[in-house]
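Our next item is subunit A:
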Amino acid sequence: MIVAGIDLGSTAIKLALVEDGVLLWHKAAPTAPGQEKIANALLAEGLSALGRAGEGVKKAVTGYGKNLMGGAEFAIDELSANCLGLFRQSGGQARSLINIGGQDVKVIQLTAQGAMSDFRMNDKCAAGCGRFFEVAARILDTPVEDFGALAATVAEPARINSTCAVFAESEIVSLMAEGVVKEKIIGGLHESVARRIAGLCAGRRLRDDVYLDGGSARNSGLLRALEDELCRDLHVLPLPQFTVALGAALAHPEA
Partner candidate 1 sequence: MMISSCRRAVQHLAFILFTYGGRFGLHFGNALPCFSCPYVTGCGGHCYLMALQSNWWGLQMPLATMMSGLGLQALLLFALFALLVALLGKSWCGWLCPFGLLQDWLTMLRQRLGVPEAQISQAMRDRLRSIKYLLLVYMLALPPLIASAGLHSDFSLPFCQICPAKPLMPLFTFETAHLAINSANAITQTFSILSVAIAALMLVGMFFKERFFCLFCPMLAIIHIFQKIIPLRLKKNPALCLACGNCARACPMTIRRVHEDRADVQDEDCLLCLNCLESCPSDTTLRLDLFGKTLVSSKRRRLIVLWQKTRSARP
Partner candidate 2 sequence: MNSSATERTATPPPDRKQRLRAKITRETAAEYAEAARSLRAHPDYNAVWDNFLAIIEQPQSARQIERRTARPVVEHLCNQAPLEIAHALGLQPLRLASGCCAASRLADASLPALMCPLMRSTLGMRALLAADDESNAAATLRIIPTTCDWTVKFPELAGESDKTRAHFLELPHLRHSERGQARFQEELFILIEELEKTAARRLTRAALRASIDLYRQAWAVFAEFIALRRDGRLAAVWFMVVCAAFMADTVEHWLAAAAPILAHLQKESRRVVGNAVFVFLSGSPLLFPNLKILRLIEEAGLYVLADDLCASERLWPGGLTISDPSFSGLIRALAGRYHRACQCPTFADNQRRFNTIRASGLRPRGIIHHVLKGCHPFDIESLTMEREAAKAGIPFIRIETEYSPEDARTLLTRLEAFAHIDQGAMK
(Lines give C-alpha, C1' and ligand atoms only; values in the text may rest on other atoms or scores of the structure.)
Protein backbone atom coordinates (compact mmCIF):
# COMPACT_ATOMS: atom_id res chain seq x y z
CA MET A 1 0.00 0.00 0.00
CA ILE A 2 1.28 3.42 -0.96
CA VAL A 3 1.18 6.08 1.75
CA ALA A 4 1.07 9.69 0.64
CA GLY A 5 2.73 12.14 2.98
CA ILE A 6 1.28 15.56 2.28
CA ASP A 7 2.89 18.63 3.83
CA LEU A 8 0.62 21.63 3.40
CA GLY A 9 3.11 24.37 4.11
CA SER A 10 2.70 28.10 4.06
CA THR A 11 4.62 28.61 0.78
CA ALA A 12 4.65 25.15 -0.80
CA ILE A 13 2.70 21.95 -0.79
CA LYS A 14 4.95 18.92 -0.72
CA LEU A 15 4.00 15.37 -1.56
CA ALA A 16 6.00 12.25 -0.79
CA LEU A 17 4.81 8.81 -1.90
CA VAL A 18 6.15 6.04 0.27
CA GLU A 19 5.83 2.30 0.13
CA ASP A 20 7.34 -0.07 2.66
CA GLY A 21 9.37 2.80 4.08
CA VAL A 22 10.90 3.66 0.71
CA LEU A 23 10.38 7.03 -0.97
CA LEU A 24 9.00 6.35 -4.45
CA TRP A 25 8.16 9.79 -5.73
CA HIS A 26 8.06 13.41 -4.57
CA LYS A 27 7.01 16.77 -5.86
CA ALA A 28 6.26 20.25 -4.54
CA ALA A 29 3.84 22.94 -5.76
CA PRO A 30 3.46 26.51 -4.55
CA THR A 31 0.71 27.08 -2.01
CA ALA A 32 -2.37 28.76 -3.46
CA PRO A 33 -6.08 28.84 -2.66
CA GLY A 34 -7.67 25.43 -3.07
CA GLN A 35 -4.91 23.54 -1.31
CA GLU A 36 -6.82 20.31 -1.20
CA LYS A 37 -7.22 20.39 -4.98
CA ILE A 38 -3.55 21.11 -5.52
CA ALA A 39 -2.56 18.30 -3.22
CA ASN A 40 -4.90 15.87 -4.93
CA ALA A 41 -3.55 16.89 -8.34
CA LEU A 42 -0.02 16.23 -7.10
CA LEU A 43 -1.13 12.88 -5.82
CA ALA A 44 -2.78 11.90 -9.11
CA GLU A 45 0.32 13.02 -11.00
CA GLY A 46 2.55 10.95 -8.76
CA LEU A 47 0.43 7.83 -9.06
CA SER A 48 0.31 8.00 -12.81
CA ALA A 49 4.07 8.66 -12.94
CA LEU A 50 4.51 5.46 -10.97
CA GLY A 51 2.11 3.73 -13.31
CA ARG A 52 -0.29 3.04 -10.48
CA ALA A 53 -3.02 5.52 -11.23
CA GLY A 54 -6.34 4.85 -9.60
CA GLU A 55 -4.79 2.72 -6.91
CA GLY A 56 -6.00 3.34 -3.34
CA VAL A 57 -3.61 5.26 -1.15
CA LYS A 58 -3.47 6.18 2.53
CA LYS A 59 -3.04 9.86 3.18
CA ALA A 60 -1.06 11.37 6.02
CA VAL A 61 -1.25 15.15 6.24
CA THR A 62 0.79 17.66 8.15
CA GLY A 63 1.70 21.35 8.03
CA TYR A 64 -0.28 24.51 8.66
CA GLY A 65 -2.98 23.48 6.28
CA LYS A 66 -3.49 19.96 7.55
CA ASN A 67 -7.02 20.72 8.70
CA LEU A 68 -7.97 21.88 5.21
CA MET A 69 -7.43 18.46 3.73
CA GLY A 70 -10.55 16.36 3.70
CA GLY A 71 -10.38 12.63 3.28
CA ALA A 72 -7.09 12.20 5.11
CA GLU A 73 -7.44 9.65 7.85
CA PHE A 74 -4.19 10.58 9.56
CA ALA A 75 -2.81 13.94 10.65
CA ILE A 76 0.37 14.72 12.53
CA ASP A 77 1.97 17.96 13.68
CA GLU A 78 4.84 19.08 11.47
CA LEU A 79 7.47 19.03 14.18
CA SER A 80 6.92 15.37 14.98
CA ALA A 81 6.81 14.56 11.25
CA ASN A 82 9.99 16.51 10.72
CA CYS A 83 11.78 14.56 13.44
CA LEU A 84 10.70 11.23 12.08
CA GLY A 85 11.48 12.05 8.46
CA LEU A 86 14.88 13.49 9.16
CA PHE A 87 15.88 10.84 11.66
CA ARG A 88 15.11 8.06 9.17
CA GLN A 89 16.80 9.86 6.30
CA SER A 90 19.91 10.58 8.33
CA GLY A 91 20.16 6.92 9.23
CA GLY A 92 19.58 7.70 12.89
CA GLN A 93 22.44 10.21 13.05
CA ALA A 94 20.45 13.40 13.65
CA ARG A 95 20.34 14.80 17.20
CA SER A 96 19.40 18.38 16.33
CA LEU A 97 17.66 19.92 13.40
CA ILE A 98 17.04 23.39 12.14
CA ASN A 99 14.10 23.70 9.79
CA ILE A 100 13.72 26.89 7.81
CA GLY A 101 10.21 26.93 6.47
CA GLY A 102 8.29 29.50 4.52
CA GLN A 103 7.03 31.37 7.56
CA ASP A 104 8.82 29.90 10.53
CA VAL A 105 12.06 28.52 11.84
CA LYS A 106 12.16 25.51 14.13
CA VAL A 107 15.06 24.29 16.18
CA ILE A 108 14.43 20.76 17.42
CA GLN A 109 16.38 18.39 19.63
CA LEU A 110 16.07 14.65 19.11
CA THR A 111 16.74 11.72 21.37
CA ALA A 112 18.95 8.83 20.29
CA GLN A 113 15.72 7.04 19.40
CA GLY A 114 14.59 9.87 17.16
CA ALA A 115 11.86 11.24 19.45
CA MET A 116 11.52 14.98 19.90
CA SER A 117 12.88 16.07 23.25
CA ASP A 118 12.73 19.85 22.96
CA PHE A 119 12.02 22.54 20.43
CA ARG A 120 11.91 26.26 19.89
CA MET A 121 10.21 28.32 17.23
CA ASN A 122 10.37 31.92 16.15
CA ASP A 123 7.69 34.34 17.29
CA LYS A 124 4.64 34.98 15.22
CA CYS A 125 6.71 37.36 13.03
CA ALA A 126 8.09 35.46 10.04
CA ALA A 127 11.24 37.51 9.66
CA GLY A 128 14.20 35.59 8.29
CA CYS A 129 12.23 32.68 6.90
CA GLY A 130 11.84 31.32 3.39
CA ARG A 131 9.42 34.06 2.42
CA PHE A 132 12.09 36.65 3.16
CA PHE A 133 14.34 35.24 0.44
CA GLU A 134 11.47 35.21 -2.02
CA VAL A 135 10.91 38.91 -1.43
CA ALA A 136 14.62 39.62 -1.74
CA ALA A 137 14.79 37.61 -4.97
CA ARG A 138 12.01 39.70 -6.44
CA ILE A 139 13.73 43.00 -5.54
CA LEU A 140 17.11 41.82 -6.76
CA ASP A 141 15.52 40.24 -9.81
CA THR A 142 17.54 37.10 -9.20
CA PRO A 143 16.13 33.58 -8.62
CA VAL A 144 16.71 32.20 -5.10
CA GLU A 145 18.34 29.13 -6.67
CA ASP A 146 21.29 31.31 -7.73
CA PHE A 147 21.81 32.94 -4.33
CA GLY A 148 24.30 30.35 -3.09
CA ALA A 149 26.56 30.55 -6.10
CA LEU A 150 26.46 34.36 -6.23
CA ALA A 151 27.22 34.79 -2.55
CA ALA A 152 30.21 32.46 -2.87
CA THR A 153 31.92 34.94 -5.17
CA VAL A 154 32.36 37.68 -2.52
CA ALA A 155 34.49 37.69 0.61
CA GLU A 156 33.06 40.84 2.22
CA PRO A 157 29.29 40.82 2.15
CA ALA A 158 27.29 43.99 2.77
CA ARG A 159 25.86 44.55 6.22
CA ILE A 160 22.09 44.13 6.31
CA ASN A 161 20.39 44.77 9.63
CA SER A 162 16.84 43.72 9.05
CA THR A 163 15.44 40.25 8.59
CA CYS A 164 11.96 41.63 8.16
CA ALA A 165 10.79 41.27 4.57
CA VAL A 166 9.24 44.70 4.66
CA PHE A 167 12.10 46.65 6.18
CA ALA A 168 14.78 44.71 4.28
CA GLU A 169 13.21 45.83 1.04
CA SER A 170 14.07 49.49 1.65
CA GLU A 171 17.48 48.49 2.96
CA ILE A 172 18.23 46.49 -0.18
CA VAL A 173 16.95 49.25 -2.40
CA SER A 174 19.18 51.86 -0.77
CA LEU A 175 22.19 49.54 -0.94
CA MET A 176 21.52 49.07 -4.64
CA ALA A 177 21.26 52.83 -5.02
CA GLU A 178 24.65 53.19 -3.33
CA GLY A 179 26.04 50.90 -6.01
CA VAL A 180 26.70 47.87 -3.82
CA VAL A 181 26.89 44.80 -6.04
CA LYS A 182 24.13 42.22 -5.92
CA GLU A 183 26.51 39.47 -4.76
CA LYS A 184 27.47 41.43 -1.67
CA ILE A 185 23.85 42.15 -0.85
CA ILE A 186 22.94 38.47 -1.14
CA GLY A 187 25.85 37.55 1.09
CA GLY A 188 24.60 40.14 3.58
CA LEU A 189 21.10 38.67 3.50
CA HIS A 190 22.49 35.21 4.32
CA GLU A 191 24.45 36.59 7.23
CA SER A 192 21.56 38.53 8.71
CA VAL A 193 19.28 35.50 8.56
CA ALA A 194 22.01 33.27 10.00
CA ARG A 195 22.39 35.67 12.94
CA ARG A 196 18.71 35.52 13.65
CA ILE A 197 18.56 31.73 13.50
CA ALA A 198 21.65 31.42 15.68
CA GLY A 199 19.85 33.60 18.22
CA LEU A 200 17.03 31.09 18.26
CA CYS A 201 19.52 28.26 18.85
CA ALA A 202 21.22 30.06 21.71
CA GLY A 203 20.91 28.10 24.87
CA ARG A 204 19.43 25.17 23.01
CA ARG A 205 22.68 23.27 23.44
CA LEU A 206 22.66 21.87 19.94
CA ARG A 207 23.90 18.31 19.86
CA ASP A 208 25.73 16.73 16.94
CA ASP A 209 24.81 15.80 14.37
CA VAL A 210 22.95 18.93 13.39
CA TYR A 211 20.88 18.88 10.20
CA LEU A 212 19.45 21.74 8.23
CA ASP A 213 16.25 21.18 6.27
CA GLY A 214 13.25 22.95 4.81
CA GLY A 215 13.19 24.56 1.38
CA SER A 216 15.84 27.16 2.26
CA ALA A 217 18.36 24.44 3.11
CA ARG A 218 19.03 24.15 -0.61
CA ASN A 219 20.61 27.60 -0.45
CA SER A 220 24.34 26.81 -0.04
CA GLY A 221 25.10 30.45 0.80
CA LEU A 222 22.74 30.39 3.77
CA LEU A 223 24.20 27.04 4.84
CA ARG A 224 27.74 28.46 4.87
CA ALA A 225 26.67 31.61 6.73
CA LEU A 226 24.83 29.54 9.32
CA GLU A 227 27.77 27.17 9.79
CA ASP A 228 30.03 30.17 10.39
CA GLU A 229 27.57 31.75 12.80
CA LEU A 230 27.05 28.52 14.80
CA CYS A 231 30.71 27.47 14.55
CA ARG A 232 29.81 23.92 13.63
CA ASP A 233 29.16 21.73 10.60
CA LEU A 234 25.63 21.33 9.44
CA HIS A 235 24.41 18.43 7.34
CA VAL A 236 21.98 18.84 4.50
CA LEU A 237 20.30 15.79 3.03
CA PRO A 238 19.42 15.45 -0.67
CA LEU A 239 15.75 16.39 -0.42
CA PRO A 240 15.56 18.88 2.46
CA GLN A 241 12.20 20.24 1.34
CA PHE A 242 10.51 16.85 1.63
CA THR A 243 11.61 15.71 5.08
CA VAL A 244 8.33 16.69 6.71
CA ALA A 245 6.14 15.10 4.03
CA LEU A 246 8.23 11.95 4.23
CA GLY A 247 7.98 11.94 8.03
CA ALA A 248 4.21 12.25 7.85
CA ALA A 249 4.03 9.26 5.51
CA LEU A 250 6.33 7.22 7.72
CA ALA A 251 4.28 8.13 10.78
CA HIS A 252 1.16 6.65 9.22
CA PRO A 253 0.27 3.51 11.12
CA GLU A 254 0.09 1.56 7.85
CA ALA A 255 3.43 2.76 6.51
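On the choice of candidates, all candidates are chains of the complex that A comes from, given by their letters.
Remarks
Here is the rule we go by: a residue touches a chain if its C-beta (ideal position, glycine included) is under 8 Å from a C-beta of that chain, and two chains touch if they have at least 3 such contacts; residues count from 1.
This one's a predicted model, so the numbers in the text were calculated from it and none came from an experiment.
Within this complex, the numbered candidate that touches subunit A among 1 or 2 is 2.
By the touch criterion given at the top, residues 64, 77-80, 104, 111, 113, 115-119, 121, 123-124 of subunit A touch candidate 2 in their complex.
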